[in-house]
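Here the complex is missing one protein chain, while the rest keep their positions.
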Amino acid sequence: MAPAAYLQHRTVRFSVGLLFVISVAAMVGPWISPHDYTATNFDALKLPPSWQHWFGTDDLGRDLFVRTMMGIRVTLIVAIVASVVSLVIGVLYGAIAGMLGGRVDAVMMRIVDALFALPYLFFVILLVVVFDNNIYLLFLAIGVVNWLDMARIVRGQTLSLREREYVDAARLAGVRLPGLVLRHIAPNLIGVVVVYITLSIPQIILMESFLSFLGLGIREPQTSLGALVDIGVRQIETASWILLIPASALALILLCFNFLGDGLRDVLDSRSRDT
Amino acid sequence: MLRYTLGRLLGAIPTVLLVIALSFVLVRAAPGGPFDAERAVSDVVEKNLRAHFNLDAALHVQFVDYLGNVLQGDFGPSFRYADQTVSELIAGSFPTTLLIGGMSLLLALLIGVSAGITAALRPNTLTDRLVMTLAMSGISIPVFVIAPVLVLVFAVKLNWFPAGWSSTSDASRLVLPIVSLALPQIAYFARLSRASLIDVLNSDFIRTARAQGLSRASIIRHHALKPAMLPIVSYLGPAVATVLAGSVVVEEIFSVPGVGQYFIRGALNRDYTLVLGIVIFYAVLIIVANLIVDLVYRWLDPRIRQH
Partner (left out) sequence: MKLNRYFLAAPFALLVLVLALSSCEQRDAAEETPSFLNRALNSDPDSLDPQRARSTQSADVIRDLGEGLLGYAADGELVAASAESWTVSEDGLLYTFTLRDGLRWSNGEPVTAEHFVFALRRLVNPETAAFYAEQISVVVNAAAITAGDMPVESLGAEALDARTLQLRVEQPTPVFLYLLTHPSTFPVNPEVLQQHGDDFTDPENYVSNGAYRLESREIGSVITLTRNKYYWNAANVAIERVRHHVVADEMSEINRYRAGELDMTSTVPTAYFEQAKIDFPDELRVAPTLAVYYYGFNMTQPPFADNPALRQALSMAVDRDQLVNKVTARGELPAYSWVPPGVDNYTPPEFAYSNLTQEERNEMAQSLYRQAGYSESNPLRVELRYNTSDVHRRIATAVTAMWSDVLGVETQLIGEEFRVLLQNIREGEITQVFRSSWTGDYTDAVTFLGIMAPGATWNLTGYDSEEYGELIAQAAAQTDMQARRLYLEEAERVLLRDHSVVPLYFYVSKQLVSPRVLGREDNPLNYHYSQYLSLVDTEE
């Protein structure tokens, strides 16, 4: 499926554009600004936005613009890495279950059902406590609990795909299971998976933010949007921009991903309806 | 139906066992022990404490003992809250969580579904766009952002509702937590019901009904609504889980003494029994909620009832 087809959709185009701008700003912003994101200044605590500090300063006199940009970076990286983790696990699991079918499929799906009943947030909190808020493990922890939906969707798609003639042909030609999955099934799943990923990214961002909000997420002086919001909430009365700026950035990013996912799904749905 | 229910309940047993085993291992794998404190206890006192809570036994013995107790409905003593057992803590805090969760789900269902229907009946109008954009924002703005803002506006500035959990004003303290928890759910319900109703309205049997000359209002009320509500019913299961998880956030922000708060305290205090008890309780709750939803769904949808 050509990416160009997706881009014809208006909300998709708009969201992709906005996300692009935000990402570029997050990458370039810290270079342009004269401030360092770790530099404290006790003579410039909680300054409102100005020419000197575009987004103002935080409760330790650090430039909020640079910190917000760094926060966006970390938040996006966490979201992308965690999605990739859940993608890999989910696609492999779902495709294998779908391809093998029969009893294996039934057992594998029962396991997914069982895992679905786990209280997730609780497990993420436990995992983070166990792993002592190490950011890499944070990626992993979030990704590890997020693959279930993916597995279900991929399995469903695989079930329908594997009935197609070309898969049968390949199987008759002696292509073995891993080859089948990688060469014939996986590429055909790209559409669904892309849509699904854009829809799950906001959930991952929310989870990361919440953990950071609880103080279980990222480490100082590193920061994420959730951690910034946490700091901002404490200043809500005296310096509301410390909350409102990162909170708006967070909401904007989430909104973009949600619109993007929605738009992509619309396109995908209409295409599958057409064929 | 009974067979199905029994089958589902039996099928849930491995899930619950998995939950218990996973949490049992995880909570003990966490660094730091339940008796660590800034004011550390001496080795002698720690030894007495470990003996008191059966932590000096071998791990598998502890697990079997624990499982035995759980089967008898006993979650054991809390390591931290000496005055209550874990069951008492859950029993004491769950009504609050249930009240807030239930009310917000109800609120979300009523507002979300009516907004969704309103939008679906006027697709692609300004109303529709407005409702859908609001719904999208509702999904996108995290509870821990919206809640402090609600507090600032409605509690601090306008002074309409109490800011946290007060006991002097019994019902008004519920409003902000309920609304915060309901907002994202309102959005989900609105989107879901809109999409579902539009689907139904475009389906063949509605076209047939319309061709027979029935009025639009009558078609919608008598023919379209019920099938359009099926996806809503099936979403209720996950919604219960989401609301329960979300209540952890809301309870933390509004310092509501619900189960979620105890879970977070339990995890931070390494209160093994408390954490395990709550995880098991929630897992069972989610399983039962899903089961009830599925039963209702089967009852509503004759196509499935045949099987």
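For clarity, chains are labelled A and B in written order, and residue numbers in each chain start from 1.
Note that in this section contacts are C-beta pairs under 8 Å (C-beta built on N, C-alpha and C of every residue); 3 or more make two chains touch, one makes a residue touch a chain.
This one's a predicted model, so the numbers in the text were calculated from it and none came from an experiment.
Of the listed residues B:6, B:25, B:41 or B:153, the one in contact with the hidden chain in the full complex is B:41.
Contact with the chain not shown here comes from a single listed residue; of B:2, B:71 or B:171, that residue is B:171.
Seen from subunit B, the chain kept out of the figure touches residues 30-33, 35-42, 44-45, 48-49, 51-53, 77, 80-84, 88-89, 92-93, 103, 106-107, 110-111, 113-114, 117-118, 121, 151, 155-156, 159, 161-175, 178, 217, 220-221, 252-255, 257-258, 261-262, 265, 268-270.
For subunit A, the residues touching the chain absent from view are 38-40, 42, 45, 59-60, 129, 132-133, 215-216, 219-221, 231, 234-238.
Just so it is clear, only the chains that are shown with their structure count from here on.
Averaged C-alpha coordinates give centres for subunit A and subunit B that are 22 Å from one another. Against subunit A, in their complex, subunit B makes its touches with residues 11-12, 14-15, 18-19, 22-23, 26-27, 29-31, 136-137, 139-142, 144-145, 148-149, 152, 156, 241, 244-245, 248-249, 252, 263-264, 267-268, 275, 278-279, 282-283, 286-287, 290.
Against subunit B, the residues of subunit A that register as touching in their complex are 110, 113-115, 117-123, 125-127, 129-130, 132, 202, 206, 209-210, 213-214, 226, 229-230, 233, 236-237, 240, 243, 247, 250-251, 254-255, 258-259, 262.
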